[in-house]
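Presented below is the structure to which this report refers.
With one protein chain withheld, the remaining protein chains of the complex are depicted in position.
Letters A and B name the chains as they come in the text, with residue numbers starting at 1 for each one.
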Amino acid sequence: MPPDGLSRLKWFTLGMAVLIVLALCPQFLPRFFTYLLALILITGLMATSLNVALGFGGMYQFHHAVFYGVGAYSVSLMLIKTNLPIALCFFTAPFASAVLALVMGFICVRLSKLYFGMLQLSLGSLVWVVVYRWYSFTGGDDGLHGVPIPSLISSVSGSFYFTLIVSVVSLGLMYVILNSPFGQILQAIRDNPERSETIGVHVRAHQLVTQVIAGFFAGVAGVLFVTVEGSAFPDLMSWTLSLEFLIMCLLGGWFTFLGPMLGAAIIVSLRTMVGVYTEYWTTVLAIILMLLIFFLPEGVIGYLEGFFKRPDVSTEEDR
Amino acid sequence: MDFSTTITFNGLIQQFIVGLSRTTILFIVSSGLSLVLGVLRIPNVAHGSLYMLGAFLCYSVATLFGNSPIGFWFAILLAPIGVAIISLATERGLFCHLYDREHLMLLLFTFALMLIFHDAVKLIWGSEYRSLTPPVIFQGSLPILGMPFPKYNLFLLSIGPIVAVGLWFLTQRTKIGKIARAAAVDRDMVGAVGINVSWVFASVFVIGCFLAGLGGALVAPTQNITQGMDHTIIMEAFLIVIIGGLGNVWGALLGALIFGLTDSMGIMILPQFSIVFPYAAVVIVLIFRPKGLLRATW
Partner (left out) sequence: MLSVKDVQKSFDRFLAVKNANLEVERGEIVAVIGPNGAGKSTLFGLIAGRLAPDKGRIIFKGKDIGGLASYLICRRGLSMSFQIVNVFNRLTVFENVQVSVLSRLRRAFDLITPSKRVAVEETREILKSVGLSNVENRASGSLSHGERKVLEIAIALGANPELLILDEPTAGMAPDETASTIKLLEYLNSDLGLTILFCEHDIELVFSFANRVMVMRQGVSIVQGTPQEVKDNEQVREAYLGGS
């Protein structure tokens, strides 16, 4: 889709309008909804980072939540156990996730597709089980609570603004990366790794860098989570949470940039709304998921895009 | 805390036997998972839920018979059959339309099933845990080499080989097993020679799920039957299948041995971190053999 000047201006205006509305939210929304919005932004950022590897890189990122959890634990541990400057703690925590992604990726990118996913799953579970059991350091299954967050960003509206700024910047960075030559080649690898290799692309190195990028932004999301919730716990890196993020990508559309954000918004608000009426909200999620797989395998945005713009995308490669 | 870390020979043997009986359960469950993964290529996340369902069904049937010995045997038999019937319904109703989808889609689809099963169990049995006592013949322990061994664990130990031989017979000696093996390698080819692959797949799926139910039923008297059972077992079963080699039933046996034994031996070395040992073992195996120890079927 070649964006001519007009439509680019339109998109820019639309984006700014959304941003301004979001920025005004804490002024007129009840505190709970501000909190919910922050949660949606964080979850959406997380799902988008997952989609960098999944939808754009074609990697079976089965256990992305590990990087989320490691980001959250790193910042919590640094804030609780060290006297490092607070800004430094916030800044370095995502790098912990990135380093883990580098190590795990180094082992995993030797394999592809399902094998990659399974290997990532096992390595991720190892991290999870260590965190889960190491009471003296990570608080075990209780997790870490009452993380000392500076008051400026720990209030409901403060944490919302912090989340808003950080996630918009992160999304912007990911957008730039995906539209760079790196991103373009990444999508080529997704479509056809063998062919990419024969045009001179070092596929594994490319995938490894993608892992690090995806892990980094997942770490950012983890840090934001701690800012909003003030705690970190092992469920943040549980496998089922990873699957939930996958569902968000699928729901919104994993070949689109904003799809995962939309998916996160739908699922987080649904959980909150349905959760009021019934404790069986996961069944609702499951039914949505099944309907999606049967009827909308390209997700909401993917479907709309296919409907309006590209009626000619072949689905041959899905087989 | 004052636990003594003196490792005696007797203790070691005892832990070994405990580990082996745990291995049996792991093997039964993961061989079913491996079968489904190898032939149908479905990474069935709901496998753990079927295990949990097997355990709860076993509890209910046994309670129905007032915990009599006959009731126990009925429960062990009926629970996996019940699970098999449920799985047949899901296969015919849902899965058979999805075989040509990507693995990722299948994975997410079975995740949806897992969520539904989870809520269904919560709805039917409530959220408290249940427990089941084994019948009188299996209570107490039996002295072997001068050491007492829980009888029920010995019973479990005897089931493992039966299942292994049964699976070997099924895959190597029966027609359906041969077709299933051929289909695992080249599905289109098998379809092309005029065999109804659809029903072969259904049978394999049902057998795999039956094993999950059996594992659940067998484990019921040894531990609390809880809502969280599905999560733990599915993770472990997946890891076992991966280190064994996807779709390889003997790999599942080997993987279960590694997993079960490192777990029970780990308790003797570092009790708090015992659960870390099997996970670490898995990672070490995979670093050196990323596709598993034995040859994957695909």
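The definition used in the following text is that a contact is a pair of C-beta atoms (placed from the backbone, for glycine too) under 8 Å apart; a residue touches a chain by one contact, two chains touch by 3 or more.
In this text, all values refer to a predicted model and were calculated from it rather than measured experimentally.
Colleague: Could you tell me which displayed chains border the chain that was left out of the figure?
Modeller: Over the full assembly, the chain not pictured touches A.
Colleague: Tell me which of A:T13, A:T82, A:N192 or A:T278 is the one touching the absent chain.
Modeller: Touches the omitted chain: A:N192.
Colleague: Determine which one of A:H64, A:R133 or A:H206 touches the chain that has been left out.
Modeller: Of these options, the touching residue for the absent chain is A:H206.
Colleague: When the complex is taken as a whole, what residues of chain A touch the one chain not shown?
Modeller: These residues of chain A touch the chain that is not shown: 2, 176-177, 179-185, 187-188, 190-192, 194-203, 206, 209, 255, 310, 312-317.
Here is the rule we go by: only the chains that are shown with their structure count from here on.
Colleague: Rounded to the nearest whole Å, what is the centre-to-centre distance of chain A and chain B, using the mean of the C-alpha atoms as each centre?
Modeller: That pair's centroid distance is 32 Å.
Colleague: Give the list of chain A residues in touch with chain B in this complex.
Modeller: Answer in residue numbers: 60, 62, 107, 110-111, 113-115, 117-119, 121-123, 125-126, 129-130, 132-135, 239-240, 243, 246-247, 250, 279-280, 282-283, 285-287, 289-290, 293-294, 297, 318-319.
Colleague: Show which residues of chain B lie in contact with chain A when the two form their complex.
Modeller: Checking each residue of chain B against chain A gives 43, 45, 94, 97-98, 100-105, 107-109, 111-113, 115-116, 118-119, 122-123, 231, 235, 238-239, 242-243, 246, 272-273, 275-276, 279-280, 282-283, 286-287, 290-291.
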